[in-house]
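The structure is given below, and queries will be raised subsequently.
Every protein chain except one is present and positioned as in the full complex.
Moving on, here comes chain A:
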Amino acid sequence: MRYRKALLFALLLSMLCGVNGCGFKDIDKRFFVVAMGIDRGSKPSTYRVTLRLAIPTSKIESGEAKTELESIEAPTIAESVRHIKSLVDKELDFGHCRVILFGKSLMERGVDEPLKWLSRRRDIQMVAFLGMAEPNSFHVLKLHPQSERYPGNALFLSFGSEGTESSYSVTEYLFDWARRQSETGKDGYLPIVRRDIDSNSYRVDKVAFLDKKKLRLCLNSEETQLFNISAKHYDKSVIAIPFQGTRVVLALSQVKTRTNISHSDIPEITFHIRATGFMEESPPNFLGGDMQQIQKHMQTEFNNQLEDLLYKVRDAGVDPYGFGLHYLATYFGRSNEWNHWMAAYPSVKFHVQSRIVIAKPGLIR
């Protein structure tokens, strides 16, 4: 009995040796993709996929990060990724692919197919950052920033709140974008990634808006910051107001917004925003130091700025703020309401009611 047990155990053990795990691949036999770019191919309905692969070194120094760029064109993304595998010596691993860029021309055509591929692959993390590359992602990914300590570092840090936190860069995750693409009454946005003029760093200071199909509108940097404040409640930013030839700058510390949408033929949207902050730049003896006066002045100016932005977004036919979703959530009626909203959206009216609180006047002497 005892021997039989031992024999059985030995048999099981020998069977174990025959089993080699399907996913067993050591870390040094893997090629980490740190960034992925998807562009429109040269022929119609083809894609050009660019992968930035990390070459790890044991020592980490600024500017020493080594990467390899592989790019190939194929009718589908899946095929081009498979094809790239034949160009490299190790197994591709998308586990650390934190940045995915779409070329501008691809965005103009529509990004439905790439999104499907990205959502289906289990090894692409849904927390990856998305961006739109201008003019195309190959051009952007080719850049080797001087400050990069380890491969892909510079792009990771530009997004998210780990490295730099700029009010001009918006951050969009893959999961959020996939939701926005399928959500009724809420549209997606993507940061625009370009090369800096001197070609040693990336430049992420604009935002692009899409409807459910393709690219509709690109904002400039100031508008991007305004969008970041109003839509994302981004509080590490500033509100700049022109005043008699100079500019008054309020550094924000807290932003709160609230939206009211009236239920009428042409819905009216009242956008309440409350911004608290301190004066970072102001002319000496500004309005005689009358806080009420200053706040009022800033409020009117800010209302105008924001209303302009909202109308611009409305006229492009996109809804990144999610007003449509808010409307549907507020009023009962399902598809009828939605049709009504769709018809009325191009002519809705915006009222911005801002409340600016200067918590600290920034008095230095």
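Assume contacts are C-beta pairs under 8 Å (C-beta built on N, C-alpha and C of every residue); 3 or more make two chains touch, one makes a residue touch a chain; residues count from 1.
By our rule, contacts and distances are computed from a predicted model.
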Absent chain per UniProt: "Probable alginate O-acetylase", "Spore germination protein", "ABC transmembrane type-1 domain-containing protein" or "Urea ABC transporter permease subunit UrtB"?
-> "Spore germination protein"
Consider the whole complex, including the chain that is not shown, and state which of A:Y47, A:F102, A:F156 or A:F286 touches that chain.
-> A:F156
Which residues does chain A use to touch the chain missing from this display?
-> 16, 19, 21, 23-28, 30, 32, 34, 54, 56-60, 93, 95-96, 98, 123, 125, 150-153, 156
